[in-house]
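I have a structure I would like to understand better, so I am pasting it below and will then ask my questions one at a time.
As you look at this complex, bear in mind that one protein chain is not there, while each of the others sits in place.
Chain IDs A, B and C follow the sequence of writing; residue 1 opens each chain.
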């Protein structure tokens, strides 16, 4: 890891140290477990969004896609609305639905040549609409023991969901480092036009990246459903900006071509620790958002200090 | 030059009591969204009433977005407003005045629910027929007391507040404070907002549980959605010794009370609320009821509510609206008195 | 000295007309075409929609969104993004309500200036600390929300004295709402400044290629700070319009206008990556978004389908309006 990548991990350590000094509740094992458990869903969403950001695109579709997959999974596993009891298959179908929605953003991007900002915003609305249609006014609650168990049961002190998130980060890292898809996503962010000159057709890779991202959001939606034991249309509310913030705080550039899954994972922990710490040290709820915003800006500012150059471009 | 008119049409007629042909009445129900069981059931209640009088209800939702609500209402009022009846859930207190003024100017019949600034008087208007709400202070206190009782009168509790700038959140929390004053051994360990959201309540509760650990004996939530989020957090933390209370009586909360995982909630009757607003407006629009004849105490009133706990939960598990509630001479039957 | 390779040989190669082709002219009208198409579709769905009263209400509704989008367009043209406009607008409504008793008729001006100053601070943070505008304004968003909550004591503040905003509720010529008229004036003023001064060049250069702009000695930093300042001031003006409409200020009043405002910019055909676009496009984009927001439910589209249609239509609108000869790589 080069020096320019060291900023966010240092910021993470500093934040941990500061909160540990300020609050004895913060530095307990239980709270660290809690931070990890809380970070799980955001981590999975961020895995997806990181690939999109790496390409230099943006993705605002997480709320809609998560909502659709949350309701879908709640209606497919054992629940109070119908007689379905598909278990793992239900989860798979929900993730596939999410991947299909992600694919839709990608297709609109490459076929209609509409910027991803808009296609994903549109797909988010479509996802919410689909979720509302499936919701049909009655809350679906799940009774599927396995899915409920993901949130409750623990292995080595962490909830299964946390391990799923760890698995996603690992998988994401492998894809980013060793698969053509991951490397090309990275390259597209670096110089898309060059890929075309080298005879690489970028369109399929773009669609694939959005599809992959959709699948991650879908899994995140399933995880929220597991946590709440209920499918919520609003399951993904706010996760779009939270995930982008986490990725950027971790050192992924919005202009693409820099950063990666591990950066984003650091960003997720940073944001989650911050949210948790502010509650632990007892900052007033009115001020929490503001203090968090300030610290994020400060953290990013501190992280860019070593790489500040005169003629550097910041967008 | 400038003028105040936006072209012709509209304009309030002198007398507020209408003489609309029942078939010409246009019924509109507006809530935040249909992806929430309580508000979906509200609109269903409106549909039921509309069917009762042989009409249909236009269902509007505004995504909990104040601006969008105003925009919809002003667009609505730019249409034909002579026999328009609106049953509206304003997003927040501050959203009520412009809706009221708009309806007044356009001559539409308006019933609002839940949110209204305290100093805005219904009696100052003749097209704003009625404002209905539940006594938030009362409900906050009721569940506060129930919680205190459930934890044996002493111990630590945490509070999950609603969206901080809504009257409902503030009233309910004020009720909790009253209850705390009456139960001096109950200690409020922490209060945080979870914005009326199940998801946020889950995260906040988890954090508060690690912060206060076993000191937490009870959780007071300003609505049932947050209470359900708190229940999920308790389950994940492996805690079954914490009492949880909420407000709204959504079906899941009733189930939880039946299962014994939740202690108490307070009824708000979505289907009735969806129907009654339209009913009052319909009666005035068709002239069966005259605004002048409605007593001041029925212009802004608290609707009847009940504390629901394991004793009486069975009575509420299938809320039913009674068509008789919507008869013109019966529309104020659930009043618990004027809003003070 | 050499053989010209010009298709139209001329004595002086530099004066060959290089005006836009028919196709190019058409693409600059695409936003308008999209708007008219949408209006036609809504009218078909509900013939009552196309009345003067209804259109008047729609443009009155659109005014704050137009102003918000117009300001933020400048930031987008510079290659950045301003996510704080909506939160700043909410904060400004609180300022307005709080200051009105003391400042009276000057309140509107004071709010616009204050919001402009806050925008400038964000711009300075962006250029001095070299933090991406996305992060600066995201931080700004949460900070402004917090401040608004704290100073308003987390509740709406009623505006009793309505005279200060009454002018905004009047109608020009009986049909054009004053708020919309003011919004169009703002757009026209910004457009004129861009057209008649070198600012357009600076913004375009900054948006397309910041490093080239810098090495050409373009005042990149000042242009960016100015863009953020105007964006902030526009948020302040939008706040005044919202207060005139709602008779109160509230710490969350405009929060939900962020995505519609950015959507308006993109639907107008401005490139979110910077450089290409115009303020007029955002005006039309804001009208399209407003029609979608109020039109779909009013003509009777059920809520779930409304969302699906909204999603499909904004994507289709951008597919129509974006001039792809100017934006070579679509991200």
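Methods note: a residue touches a chain if its C-beta (ideal position, glycine included) is under 8 Å from a C-beta of that chain, and two chains touch if they have at least 3 such contacts.
Criterion: contacts and distances are computed from a predicted model.
Hidden from the displayed complex is a chain whose UniProt protein name, among "Inner-membrane translocator", "Sugar ABC transporter ATP-binding protein", "Na(+)/H(+) antiporter subunit B" or "Phosphoribosylformylglycinamidine synthase subunit PurS", is "Sugar ABC transporter ATP-binding protein". Remark: the absent chain touches shown chains A, C in the intact complex. Note that of C:31, C:275, C:297 or C:311, the residue touching the chain absent from this view is C:275. In the complete complex, the residue from C:43, C:169 or C:201 that touches the missing chain is C:201.
Of A:86, A:191, A:281 or A:302, it is A:191 that touches the chain left out of the display. In the full complex, subunit C touches the omitted chain through residues 1-8, 12-19, 21, 196-198, 201, 204-205, 208-209, 211-219, 275-276, 326. Against the chain not shown here, subunit A presents residues 177-181, 183, 186-187, 189-191, 193-200, 257-258, 309-311.
One rule holds for everything that comes next: only the chains that are shown with their structure count from here on.
In terms of inter-chain touching, the protein chains here all touch one another pairwise. Per-chain Cα centroids separate subunit B from subunit C by 35 Å. For the pair subunit A and subunit C, the distance between mean C-alpha positions equals 29 Å. Of all residues in subunit B, those that touch two or more other chains are 33-34, 164. Annotation for subunit C: residues 149, 154, 303-304 touch two or more other chains.
Subunit A meets subunit C in the complex at residues 55-58, 60, 64, 108-109, 112-119, 121-130, 132-133, 192-193, 241, 244-245, 248-249, 253-254, 256, 286-294, 296-297, 300-301, 304, 308, 311-315. Contact residues of subunit C toward subunit A in the complex are 79-80, 83, 125-127, 129-136, 138-147, 149-150, 154, 210-211, 214-215, 259, 262-263, 266-267, 271-274, 303-312, 314-316, 318-319, 322, 324, 328-331. Against subunit C, in their complex, subunit B makes its touches with residues 1-10, 33-34, 58-61, 63-68, 70-72, 74-80, 92-95, 97-98, 101, 117, 119, 163-165, 167, 170.
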